[in-house]
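What follows is a single structure, and I will ask about it in a moment.
Rather than the whole complex, this shows some of its chains in their spots.
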Amino acid sequence: MSWQLFVQYDGGVYGVENLPVILVVEDDHLIQSVIEESLIDGRFEIVIASSGEDAVGLLDVSEGKYRAVVTDINFGRDKIDGWDVARRAREIDPDFPVVYMSGKDADHWASKGVPNSIMLAKPFAPAQLVTAVSQLLNTWTPPE
Amino acid sequence: MSWQLFVQYDGGVYGVENLPVILVVEDDHLIQSVIEESLIDGRFEIVIASSGEDAVGLLDVSEGKYRAVVTDINFGRDKIDGWDVARRAREIDPDFPVVYMSGKDADHWASKGVPNSIMLAKPFAPAQLVTAVSQLLNTWTPPE
């Protein structure tokens, strides 16, 4: 029995609706595809937001739907950036796993990133993204 | 040359008998399949025990055969549970890598889990399981 079939047809214990959902914030369609394929290959479910504004809107009504956020930094002048998205996610849940992806803005992680987050400096391999999300999810903290 | 063929036909340095063997303790056949496929996809070899009793029996005669244990928690009333399996594994080898998988019992990890173990709270993605096992195996401690 293939996993793919299991996920598609059985939909039971590990069906699509039960996989951890990752919120991906990225405005470039090509990069969206790459990230999507990597995470789906690792059997995560993903929801894509194309702007910081969309991401914050989704987080505000999420009620615990998302297990992690993977965000680009720069979405254009006067726009909510990835640093803001991560801060909003942490205001909602202080333990929220955060992965940033960036090229030229990676140097600002030390001053603008949130604690216990991971910065993937471009270029990065898709395996790094899957490992980063998994590492953060695997440090389980029981809810109090 | 495909890896699969290499493993199947050459059987040399990285042949099946030489891959790290993971002991998986799980009584649900569907979940067994999912775990099996994930770990085999990462090129681990696995042995499945369907109960805590079977797992402890295998560990007691293992003589170092298994490199890690991946265990569900609850196997039914009056049965050896996953917490017990992990404690037995650590009595045999204090550095034994332990990964627990659980839904409702995940909250008890902080009080019932062993040190330096990982709890995968369901739902988790197969990539998390492969990363968890790899992370624990990659903290190499030389035998004294």
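Labels A and B are assigned to the chains in the order they are written; within every chain, residues are numbered from 1.
We take it that a contact is a pair of C-beta atoms (placed from the backbone, for glycine too) under 8 Å apart; a residue touches a chain by one contact, two chains touch by 3 or more.
Since the model is a prediction, treat every value here as computed from it, not as a measurement.
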{"item": "Full complex stoichiometry in copies [only 2 chains shown in place]", "value": "6"}
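Everything that follows uses one rule, which is that only the chains that are shown with their structure count from here on.
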{"item": "Centroid distance [mean C-alpha coordinates] between chain B and chain A, Å", "value": "27"}
{"item": "Residue numbers on chain A that touch chain B, as the complex places them", "value": "1-3, 6, 10, 12-14, 18-20, 41-44, 130-131, 133-135, 137-138, 140, 142-143"}
{"item": "Footprint of chain A on chain B - complex, ascending", "value": "28, 30-31, 33-34, 37-38, 106-110, 118-128, 130-132, 135"}
